Structures are given as structure tokens and as C-alpha cells.
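Only one protein chain is missing from this complex, and each of the others stays in its spot.
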Amino acid sequence: MHIGELISAFFTSDGPGGVVVITVVGLAAGIYFWLIRWILRGSEPEEKERYRFK
Amino acid sequence: MLAIDAKDKEKIVMPLFRTSRAFIALVSALGTLALIGVAAYARQLYLGLGVTNMDRPVYWSTYMVNFIFFIGISHAGTLISAILRVTGAEWRRPITRVAEAITVFALMIGTLQIIIDMGRPDRLAFTILNGRLQSPIIWDIVSVTVYFLSSITYLYLPLMPDAAILRDNCPPDAPAWQVKMYTLLALGWRGNRAQWVRLEKGIAFLAVFIIPVAISVHSIISWILATTVQPGWHSTIFGPYFVIGAIFSGIGALFLAMTGIRKALGLEGYIGLRQYRNLGLLFLTMNALWFYFTYAENLGIAAGQQPEEFVVLAAKLWGEFAPTFWLMILMMVAAFWILVVPKLLPASVERVAVFQPRVAFASVGAAVILFALVSLSPRTPALAALSTANSLTLAWAAIIALLIFAALGVTFWLKAHPVASATIAGGIVLVGMWLERWNIILPTVTHPRLIPYAAYFPSLTEGLVTLGSLALFVMMFVVFFKFFPAVSIWEVAEGRVIEAAQSKNIMPAPEPSKTGLLRPRKFKL
Partner (left out) sequence: MRPATSYHPQNKNEAVILAPVRRVTFEERWLWAILLGLMGLGAYAYLTQWNSGLGVTGLNRPVYWGIYITNFVFFIGLAHSGTFISAILRLAGAGWRKPLTRAAEAITLFSLPFGVGSILIDMGRPDRVLNIMFYGRFQSPLLWDITAVSLYLFSSIVFFYLSLLPDIALCRDRLTEAPAWQQKMYKILALGWMGRPEQFERLERVLDGMAIFMTLLVVTVHTVVSWVFGMTVQPGWHTALIGPFFLVGAIFSGTAAVVIVLAILRRVYHMENVLPVSLFNSLRKLLIVFTVAWLYMMIAEFLTASYGGLADEMPVIWQKFTGDFAGLFWTMALAVFVFPILIFVFLGKDHIGWMVTACVLINIGMWIERFVVIVPTETRPRLVSTLMEGMGNYTPSWVEIAITVSLFAGLTLLYVVFTRFFPIVPIWETAEETAETELPPVEPRRKVFGTRQSL
């Protein structure tokens, strides 16, 4: 099956798994870095739409 | 003489003494469907189970799916009334009676399905006369019976003060038999302090008791399947999986019932957005957990690649059960989307083209056309070009993209209609969970351990009986709320008193410490 070929190719490949680890952790690092900077900036006027945690 | 608020009296008590034409029409329609189901069952009883399509090895099919489905829905009552009461969630008060009623009637209809499934119903007596203690079916009978009795009690106890209120607040032209019924059910309730204290204790005890009973009910039902060695059934995850699924479908049923009652009786002042919002959060949690359990189970089978197990999974993923399996997944994803995405999108993007409803319609239309082409392509020479692997992949990707566009297009309509979106999500989940039960039972019975293959398609009898059972369930529900208040009058009144008191509440200071504060000394390392 055509989709099945794609899936089986994904699952029978041999690496490099490090791509997954680096991508995930790297993405997280970037997001966290930006978030900390955003928190510390804290003096810009608030956006109109607020995501309120309910 | 128990007095109630005039608004409560107008909204909750008065409708019980007025019979509208719509009510009669609804009950007649439902009654007709139920009678058709009864007729189909009578025919099955007379001619034998051969009129269904059940055969060896497919000895459990539609009726068993219905059984698990209805018992699953019954968990609505336990969740809302009992767990929310134990955790002190005040917002549950307006919906407890609807939830408890769903529980009782779903249990009745669910147990009925088993009896319908039997060619010789009189053999039910064997379970009592000759039942072996180590049989999961015996545990099932015990736990469902206990749960049923507990649920009826749990429905009746909060109903008692309400029956007393009705007894004392009937309009002068109320029929005598109705007043007599309320008087009987009130059991002489006087509403003095001693009685209230005992009632609260009783309800609190029952709430704590009924939670493990409910969990055991659906776990034991799942263990009827899991303690066999059939591939696809013999999985340790079934216990929690079924309980989560039951609570999930219960919340879906509750959404539908809540909205129906609210609309029909004009109870917007009682069942408000707060109930929908909080139930929606629970719904999303259960949805996520359901996906987690489904994924955990199927991933294990896929990775294990054991020959008999994998055949069952393959039948679901790309075999003859692929349509029902992927439809179920689509329903659950849609239900999740409906309740989450409208909350996440800010109002400012409403002008963007993709969020217009006409885009949604166009996308759905295009997706349907593409889907039709893809389904027809292997059989039609003209569309042969479409059936190559590459173009099929592209077509499926396009269909998924179009569906996402369609979903985005309706987002703002959903955002503007929270009640409707919750109800739609609830309905979708009910269909999805019925399909889920189907996908658990049927692939295994058609691909059992020792038989290469079997085929099954439900017969007319089973379809009519299923329809009749659903109609009977809704009919019992509707008739019940014709005679009993849809909202628990005293619980809602109690909630108002508590809210008023809490608004004047001041946070108490923490306990004083017995030791004095340490004097901070010079810093030394």
C-alpha cells in the first residue's frame, strides 16, 4: 500500500536517530530562550486578546 | 409545607403539570420505534438467533456492542454526581438529576441487550443456579446488579426532598394520581434539620461507595473479553481503557441530554455556560486519555508483530474494518477539535478568508468528490491514472488538508455557539464510541485464533432492535422528566446559599507556630 510504503520506509531506515533528539531538544531550547526573554521584557502594552487560563 | 423560590416553581415545577403537544408527538414517535424493535425481537425469539447474522465464530456482535455501549453511557451519572460531589465541584448541581437518570435508564437498556442476545433467555437462571465463582460473567452480573441498585438509590435519595416539594407545591388543578405519586415518593419527608443531616450523610456515603462500584463494573465487563486468549482481546489494558471510554461516552451523552432538556423546558437560567465549559474540560481530558490508551494498545501490537495479534490490527488499519476504524478516529479528532480550537483562535483572525463558512462548505464538497474518485479509481478504467501509489498518496493528503480547511471554516461559528458545539461534539463522540466498541469486538471474532477468516454484517433484525433500544432509552428518559423535575430543586437552592455565604468569606490565617522564628545570624559558610 502506498502509504504503507512510506511508513515502512520510515520504520526500516537506519538512522541517524540523533536528528530527532537534536531537533526536539533544540526546538525546545529555542522556544524557552524566547519565552524567558519575553517574560523579562514585560513592559510592553498588553495585547488585546489575552489567553486566559480557565 | 416546603416552600420554594417562585422562579424555581415557574420553571421547574409547573412544566410537570402541563402536557404539550410536542411531548405527545415525541413519545408517540419513540414509542412506535420501540414497538418495532419489540416486534423484531419477538420474531427473533420465535424463529431463533438465525435471523441475525451471528454464526460461528461471530457469536458476539451488535447486541454485545450495544450492551457495552449502554453500560458505558451509564457512567455519566457516576462521574457527574459522585466524583464531582466528592471533589466539591459546585457547578455540578443543576445537572446531577439528568446524569443520574441517564445512568439508571442506560443500565436497564444495557442489561436488556444481553437478554436479547440470548436465544434461550430462560438460561439466564443458570447463572444463579450453576454459576461458577471464577467466571467473569458471574462477576459481571454481581457488579452490574450492585451498580444498578446503587444508582437507583442514588437517583432516589436526592429525589425525595424534591418529591416533597412537589407534594406541597402542586397547582390546584393537578391530577390526583400525580399528587398521590409525589406524596408516596416523598415518604413523609418533613425537611427538618435531623432529616437533612441524615440525607446528606447517606448521599455522601453513597457517592464515595458508588465510584469504585462503577469502576469495577466497566473493568469487569472489559475483563469478560480480556480474560479470554483471543487476539485483540487478551490485553491487560482493557480495564482502564474501557473505564475511560465509558466516562468519555457518558459525558457525550450528558451533553446531548443536557441540551435537550434545557431547550425543551427553557432551563437556560439553570444549566448555563459554566456547566458546558467545565464539562468540556473534562471531556477534553477524557478524549486525550482515550487517544493515549488506544495508541498504547495498538503500538504494542504493532511493535510485537505476533502473527495472530497483528492480523486483527491489520484488519482495523487497512483491512475490512479500516472504514469503521478510521471513521472512529476521525470522530474523536473532530470532537477534540470542536472543543479546543474555537477557544484558541483570537477573534482578530475572523476576517481571514480561511475562517469563513463558505470556505468550509467548499472544502467539504471538494473532499467528498475527491474521496469518491479515490474509492472508485480501482474499478473504473477512466480513473486508472488515479490509482497509482503516488497519486493516491497525494489524493489522501489533499483530502486531509481539505478537511482541515473545513474544520477551520466552522471554527468561528462554533466559537459563537458554545452550547451547540458541545452538543455536536457529544453526539459525534457517541457515534465514535459505538464504533469503538464495534472495532473491539468484531475484528477479533472475525479473526479468532484458530479460524482463518469469517465475515459479518448486521442483519435487519439487529438493526431494528438497536434502533428500538435507543428509542426506548430516550422515551424512558423523556417520560421520567415529564413527571420529575429536571433540575434538583433543593441542590440548586443549596448552591445559591453556599455561593452567597462564600462571597463573604475571608481566608483564615494559618496555624500559629509553636517555635519562635529563628533570628537571622551573621552569614557564615
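Labels A and B are assigned to the chains in the order they are written; within every chain, residues are numbered from 1.
Just so we're on the same page, contacts are C-beta pairs under 8 Å (C-beta built on N, C-alpha and C of every residue); 3 or more make two chains touch, one makes a residue touch a chain.
What you see is a predicted model, and the numbers here were worked out from it, not measured in a lab.
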Candidates B:I24, B:L149 or B:L281 - the one touching the absent chain: B:L281
Residue of B:G88, B:P172 or B:P381 in touch with the missing chain, whole complex considered: B:G88
Per the touch definition above, residue among B:F238, B:F255 or B:F283 touching the missing chain: B:F238
Positions on chain A contacted by the hidden chain, ascending: 10-18, 20-22, 24-25, 28-29, 32, 35-36, 38-44, 46, 51-54
Touching residues (missing chain, whole complex) on chain B: 87-91, 136, 212, 215, 219, 223, 226-229, 234-240, 277-278, 281, 292-293, 296-297, 299-301, 303-306, 502, 505-507, 510-515, 517-518, 520-525
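Rule of thumb we're sticking to: only the chains that are shown with their structure count from here on.
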Centre-of-Cα separation between chain B and chain A, whole angstrom: 34
